[in-house]
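Working notes for the structure below.
A single protein chain has been omitted from the complex, and every remaining protein chain is retained in its original position.
And then chain A:
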């Protein structure tokens, strides 16, 4: 059966700095057997079967082969060398697994990729039509936010990553239809979009620091939210390819407004946590500054969407 993912540090990331008035909805869904298990564990039965097959095959091969290599491999010294080599490899793998968490937060990243088809469908619908959605709070369970597959409001990295790659491919397609394509242009597009994303993230982090906002908005969360605009960009460019400039402007305009509303409603809960939780209109100098920041972040999205796609549609 499944195993628990033991990551106390992961819990710490999300529970530090939470405002006291955050709603904690006890979630009892029949599908969630274990709150910390992000993925269904299907590995145990199969890997044991594969491992046994592979080991038997590997050890059986030198004995059954009639070539001189068999005699070489059956030599006890080389057997020992093989055993030593495999133990060294296992030790090295252990070391890498232990230390990889220091450089790339693998366990934290796993949370953002725990999605399923229904979540992706609902989230894409939400990105294009956020006007009817009522409840934008992320559900919590025992102080950790619920995995994206159980709550449509949770940020994920799957959609932004896939949308980014699709955007690069669609850009290549658009350039190809205008006879302007060359392979290094793809790399240039990718690098350029990544650079703008990095700049955006740095600018927002800097402004959050300067205005001393205490949110539980982590950097990865921010990257996820800023990556949602690629979905609208893809839609706009595809429509532009099919229907020319009119289609491009129509779809891009619609997606720009949707992303604007989506970002405002999502960031409002993160940045303006106390005021938004009570539902009162924002007042006071501090809250006003936060509101301006939210609106600036949301307004930058349509600008970037237009800036990164207008040169692709002629």
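Here is the rule we use: contacts are C-beta pairs under 8 Å (C-beta built on N, C-alpha and C of every residue); 3 or more make two chains touch, one makes a residue touch a chain; residues count from 1.
Note that contacts and distances are computed from a predicted model.
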{"item": "Among \"Immediate early response 3-interacting protein 1\", \"SRP receptor subunit alpha\", \"N-acetylglucosamine-6-phosphate deacetylase\" or \"Probable serine hydrolase\", UniProt-listed name of the chain not shown", "value": "\"Immediate early response 3-interacting protein 1\""}
{"item": "Contact residue for the chain not shown (choose from A:93, A:122, A:245 or A:311)", "value": "A:311"}
{"item": "Among A:87, A:142, A:192 or A:219, the residue in touch with the chain that has been omitted", "value": "A:192"}
{"item": "For chain A, residues in touch with the removed chain", "value": "188-189, 191-192, 194-196, 198-199, 209-212, 286, 311"}
